[in-house]
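Of the protein chains in this complex, all but one are displayed in their positions.
Up next is chain A:
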């Protein structure tokens, strides 16, 4: 993580893979599969939001769905009222980001311990879920948008080209735009993590006491990291809302938060590729195993998680990375006769 991003070949490989998927998949796959994959893309953005704050800020949130749902509802309400989707998309980032900052202020400046952080984020998610469920009556409307309680909000506008509300994206275009979002989020996070700000975050993750003893304001730093993660989760929520054209309180569910944790854990905490791979692999597995109708998909997810934690405690990507690095050093050591340590 210490060398410059721009000199890391892995970074370019990842971006290239992303761009290739964005351009080639629509050509080789049918529309139905593309729509399936679009789901993975949205969830990958969501997973990245948690992968960033947990892996690079040491903030373990059990309520990432609070921001996902908030982004989804923000987008839905704004899009229905405004009749286009560009400003709603910005709001779906900004409002969860601000809410995350406010919640973060309470958590970090109140010096709540890590355990309480988990509890508070979880409780906030539950509160949102309860609240959203209680808005069934017609009196619960924001402008033209009825919140709909447990029935959710239907007919959410499909994304349109900025400035042209009539130019709605077809499923393939939506896939490509979402891939674009995923790539941009990945690039921005990589640059952020490699910046001085990001290095301080990593220091805070490693040892908060030392970070503050060097003169860094740990509270402010964590607040910023948390707020950025909240904004990205909100963006993912908006993508979810426009993709489904529908949103209900389950966006705020504990299941949503738990899944994000499992994806990040499975893929590897402390990487960005990990959470993305976690989403693809686990969503695909649950889909496959779920269609066999042998088991409840949540039970399957739980079982997969247990196996992963036991077999690959560090997650998929760090384990692979270590294998490759070890193999490489071993090969070099053989060639140079044992001087590969430097």
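Here is the rule we use: contacts are C-beta pairs under 8 Å (C-beta built on N, C-alpha and C of every residue); 3 or more make two chains touch, one makes a residue touch a chain; residues count from 1.
Rule of thumb we're sticking to: contacts and distances are computed from a predicted model.
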| item | value |
| --- | --- |
| Missing subunit (named according to UniProt) among the choices "SUF system NifU family Fe-S cluster assembly protein", "Pyrroloquinoline quinone biosynthesis protein D", "Dihydrolipoyl dehydrogenase" or "ATP-binding cassette domain-containing protein" | "ATP-binding cassette domain-containing protein" |
| Per the touch definition above, residue among A:45, A:89, A:174 or A:202 touching the missing chain | A:202 |
| Options A:31, A:144 or A:214, residue touching the unrepresented chain | A:214 |
| Residues of chain A (touch criterion as defined above) contacting the omitted chain | 1-2, 196, 199-200, 202-203, 205-207, 209-218 |
